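Handing you a structure now.
Removed from the display is one protein chain of the complex; every other protein chain stays in position.
All chains are identified by letter, namely A and B, in their written order; residue positions are counted from 1 within each chain.
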Amino acid sequence: MHRTGELYGQFETLEQQKESAALGMWVFLSTEVLFFGGLFMTYTLNRHYYGVAFGVGSNTLDLKLGGANTVVLILSSLTMAMSVWASHVGKRKATTSFLIATLVLGTAFLGVKVIEYKQKFDHHLIPGYHFQIDYRAQHPAPNDDPKEIEAEKEELSKAFAKDPDLNAHAQLYFSLYFGMTGLHALHMIVGAGMLVWLIRQSLLGRFTPTYNTPVEMIGLYWHFVDIVWIYLFPLLYLIDRHR
Amino acid sequence: MSEHIVPPKVYVGIFLSLMVLTAATVAAAYVNLGAFNIVIALAIASLKATLVVLYFMHARYSPKRTHMVIIAAVFWLAIMLALTLSDYVTRDRDVAANTPMSQMLGS
Partner (left out) sequence: MHTPTSTRAATGAVYKMPQEHYLNSTYGIRSWLLTTDHKRIALLYLLSVTFFFFVGGMFATIIRIHLMTPQGFLVTPETYNKLFTMHGVAMIFFFLIPSIPAVLGNFALPLMIGAKDLAFPKINLLSWYLYILGGCFVLYSFSTGGLDTGWTFYTPLSSVYSNSAVTPAVLGIFINGFSSILTGLNFVVTVHTMRAPGMTWFRLPLFVWAQYATSIIFILGTPVIAITLLLVGLERMFHLGFFNPALGGDPILFQHLFWFYSHPAVYIMILPAMGVISEIIPTFARKPIFGYSFIAGSSIAIAVIGFFVWAHHMFLTGESVYAALAFSFLSYLVAIPSAVKVFNWTSTLYQGSISWDTPMLYGLGFIGLFLIGGLTGLFLACLGLDIHIHDTYFVVAHFHYIMVGGAVMGYLGGIHFWWPKISGRLYPEYLARVSAIILFTGFNLTFFPQFILGYLGMPRRYHSYPPEFQVLNVMSTAGASILALGYLLPMMYLVWSLKYGTVAGPNPWPATGLEWKTDSPPPTENFLVTPEVTWEPYDFETRPDLELDHIVAGKLPAPAHGDD
């Protein structure tokens, strides 16, 4: 087995190894663009047909949590970029600290997603047998704001008038919501796992100004996952806020 | 990857720009611009993505072949979206979209 930092046998120079790693990661990310792309295509078509239902579905999402998550994830991209910089200039402790910060922020993002998913579960918004778009309006919880419930009831009655099959179409929205954010979260979990490995390597002093390829490469992956969220946020959370 | 080292203040600057753009996209969502809402939302998201790609991902300082990979990925995604939509937007869609499902099944 090779320890990180050594020249692998198939390469002639460390430069060639680094070039290959970088190109390999960029090519891999381009496959991810097309992978998520199929979901974006499905989203585009369904939103085009079922705009009303998509608006209703989007408004059930908690914008405060979604917005906070967006800030957290972009901040984690900053800390990731900073850890790459730190490894480039030989600041070992800073590299590790920034990596840990990235991991913490990423975990916070995932934690918020768990809270959001739980909310959907409570409001019968998980696609399946129990899906009911107006469950919360019909059965508000004791601590729900009555004005909010009233507004939601009004929104729903207008929506049902425009689209009698609102429930089925809203279910499509939520299938896409869970599908897209779920796939994104899965990528974040993989990213978090790689960060744990990076932190360990960094603590063992493996990264130097001449060799920090894993930090850069995993950084590229992390930024890509951030970019996916940058698109998911307006497409899922901001469809119909001006209603 | 080049050896060009980006100073931290550039990163912080990009981060702050991204924050401003995030606020902008939320604010724009509260204004009713009809069909233009989605255009603004996608434009701001694309601007944010471009900043991340150019600076956080160092694409600005990367060799040409990296640019080719990025452009290819975006171009191919665009083909998939555009050519598929070319089918849907050139159809007469009123029938299916306005038929309640109770009528579609069993007819």
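Throughout what follows, a residue touches a chain if its C-beta (ideal position, glycine included) is under 8 Å from a C-beta of that chain, and two chains touch if they have at least 3 such contacts.
Here the structure is a predicted model, which means the values were calculated and not measured.
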Thinking of the whole complex, not just what is shown, which of A:51, A:67 or A:179 touches the missing chain? A:179
Kindly state which of the options A:35, A:121 or A:197 is in contact with the chain not pictured. A:35
Where the unshown chain meets chain B, residue by residue: 65, 72-73, 76, 79-80, 83-84, 86-88, 90-91, 101, 104-105
Which parts of chain A face the unshown chain closely enough to count as touching? 9-12, 16, 19-20, 23-24, 27-28, 30-39, 41-42, 45-46, 49-50, 127-129, 165, 168-169, 171-172, 175, 179
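In this section, only the chains that are shown with their structure count from here on.
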Whole-Å gap between the CA centroids of chain A and chain B: 15
Which bits of chain B are touching chain A when the two form their complex? 1, 5-8, 11-12, 14-15, 18-19, 22, 25-26, 29-33, 37, 41-42, 44-45, 48-49, 52-53, 55-58, 62-63, 65-66, 69-70, 72-74, 76-77, 80-81, 84-85, 88, 93, 97, 100-101
Across the complex, what residues on chain A touch chain B? 18-19, 22-23, 26-27, 29-30, 33-34, 37-38, 40-41, 44-45, 48-49, 63, 67, 70-71, 74-75, 77-78, 80-82, 85, 88-89, 164-165, 168, 216, 219-220, 223-224, 226-227, 230-231, 233-235, 238, 241-242
